[in-house]
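And now, chain A:
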Amino acid sequence: MYFSTIGELIAMDGHGSFVWLAYGTTVLVLLVNLMATRLATRKQESALRWRQEVAALQQQQTNNTTEQNDS
Partner candidate 1 sequence: MSGSVTASLKQLWHKLGSPRWFYQITRNWVRGFGVMAAVLLLVGCIWGLAFAPPDYQQGNSFRIMYVHVPAAMVSQSLYLGMGVAGFIGLVWRMKLADVAIAATLPLGISLTALALFSGSVWGRPTWGSWWEWDGRTVSTLVMLFLYLGIYALREAIAEADLRARAAALVSLVGTVNIPVIKYSVEWWNTLHQPASFTLTEKPAMPAEMWLPLLVMVLGFYCFAGHNVLSRMRLEILRREANTRWVAELFAAKSVPASITKES
Partner candidate 2 sequence: MNQLLQRELTATLRTRGSVTNPLGFLLLSLLLFALVDPGAQDGHNSYLSGIFWVLILLTNLLSLDTMFRRDFDSGALEQMLISAHMPFVAVLLRIFVHWLSSGLLMTLFVPLFGLLLGLQTETFLPIMLVMVVGTPAVSLLGSIGAALTVGFSRGGTILALLILPLFLPVLIFGSACISAAISGLSFAAPLTWLGLFSSSSLLLAPWATWAALKISVEMQ
């Protein structure tokens, strides 16, 4: 490691605030992109699944009623 202490790593000869600001923003930007995509995908997938479940349910109910009618 170039720096001898953690303190020095944080201070970076006085340029620390700039460097850490830049890195922090970078991490933030990447994370936001990652999470936004993740969440939206989850949401879409569960919406799709829910649709299928509703469809299956309706199917079953109509089956039930026709069975009842038959009998």
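Just so it is clear, contacts are C-beta pairs under 8 Å (C-beta built on N, C-alpha and C of every residue); 3 or more make two chains touch, one makes a residue touch a chain; residues count from 1.
Picked so that all candidates are chains of the complex that A comes from, given by their letters.
Just so you know, these numbers come straight off a predicted model, no measurement behind them.
Trainee: Pick the candidate that touches chain A in this complex from 1 or 2.
Mentor: Only one candidate touches chain A in this complex, namely 1.
Trainee: Quick one: which bits of chain A touch candidate 1 in the complex? Just the residue numbers, please.
Mentor: Contact set of chain A toward candidate 1: 1-3, 9, 12-13, 15-16, 18-19, 21-23, 25-26, 29-30, 32-34, 36-38, 40-41, 44-45, 48-49, 51-53, 55-57, 60-61, 64.
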